[in-house]
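Missing here is one protein chain; the remaining ones are kept as they sit in the complex.
After this line comes chain A, so read on.
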Amino acid sequence: MKSLSHRFNHSFSSRFKRLQSGILATGLSAAVALGAITTSPNVQADALEDIESRGTIRVAVPQDFPPFGSVGTDLQPRGYDIDMAQYLADEMGVELEIIPVTSANRIPYLQTGQADLVISSLGKNPEREAAIDFSDAYAPFFLGVFSADEDESVDGPEGLADKTIGVTRGAVEDMELSEIAPDSTTVQRFEDNATTISAFLSGQVDYVATGNVVAAEIAERNSDRAPSLIYQLKDSPCYVGMNKNEPALMEEVNRLIAQGLEDGTLNEMSQRWFSADLPENFGS
C-alpha cells in the first residue's frame, strides 16, 4: 500500500513539473490540488453508515504499549484497547478488524481513511483536537500516590504528611509530588523506574508515586504488594479518536462508553488489565 502510493506520488509530481513549465501553471496546480482534496476519504458522508454496510469496523490499536495493547505469547494482540475495540464491535454487531499501529502513526492511519477509530491510549491536547475528534474517556491514565495498604485513603495532599514516598527522580510525578507534598513528607528519589519499583517491592518504601500503568505492572509482579491509589496527582485519561465531523459515529461510541461504564464492562476491563477498579472520578 505504502509503495503504491509512493509510486503514484512520484509519477504525479513528474507530470506536475512538466505542466508547471506551461503558461497556465498557477491555475492548473490549484485545480489539481482541489482534485486531490475531493478524492480524500476524509469527506465521506457518514462513517457509521459505512461501517454498518461494510459489516466491519477497522480499529487502530497499539502493539507496543502494555497493558493497553501488546502482542501475547500466542502472537495475538491483547490488552485494554483490544478489549475495548472488541466490545464496541460486538455492541455494534459488526466484525472487528484490528490494525496494529505505533504511537507515531496512529493518527495518520485515521486521517488517511485506513482506520475508522483509533483506540490507542490516546490522550487529548489542543493540538490533536485541531486534527481529530475525541469521544468521552474510555480508559484511565493518571499519575498518583499509591500505598501498599489497600485499605488506606487520604482526603487531600495534607494526608501525605509524615509519609515516605518513593518516586523516580525528574519524572513528571516527581515534579507534581514535590509541588503538593507537605514539608513533613519524605520524598525518596530513585534513579529510574526499575529502582523505584524495587524499593516499593522490597518494602523500603510503603508509598510510591507513579502512573497507573506502572502500578498495574507492580501488581502483576507481586500481588501481595499491589499498589492501591490514595491520591491522584495528574489525570489524563484516554479517548477514542475519530475523524472530524462524524456526529453519528461519535454519538454511537459515546453511547456505548456510557453503557459500558453503567453495566460494569469497563470496570471489569480495568480490573483485568490494571488490577484495579476505575478511579472514582472517572467519566465525570
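What to note about this one:
We adopt the following convention: contacts are C-beta pairs under 8 Å (C-beta built on N, C-alpha and C of every residue); 3 or more make two chains touch, one makes a residue touch a chain; residues count from 1.
Everything below uses one rule, namely that contacts and distances are computed from a predicted model.
Candidate names were "RNA polymerase subunit sigma-24", "Dihydroorotase", "Amino acid ABC transporter permease" or "Putative tricarboxylic transport membrane protein", and the UniProt protein name of the unshown chain is "Amino acid ABC transporter permease". Set against the missing chain, the residues A:G170, A:P247 or A:G264 yield one that touches it, A:G170. For the options A:A199, A:A226 or A:L261, the residue in contact with the chain missing from this view is A:A199.
Within the whole complex, the absent chain has one touching residue among A:F68, A:F134 or A:F190, and that is A:F190. Contact between chain A and the unshown chain involves residues 166, 169-170, 174, 188-191, 195, 198-199, 202-204.
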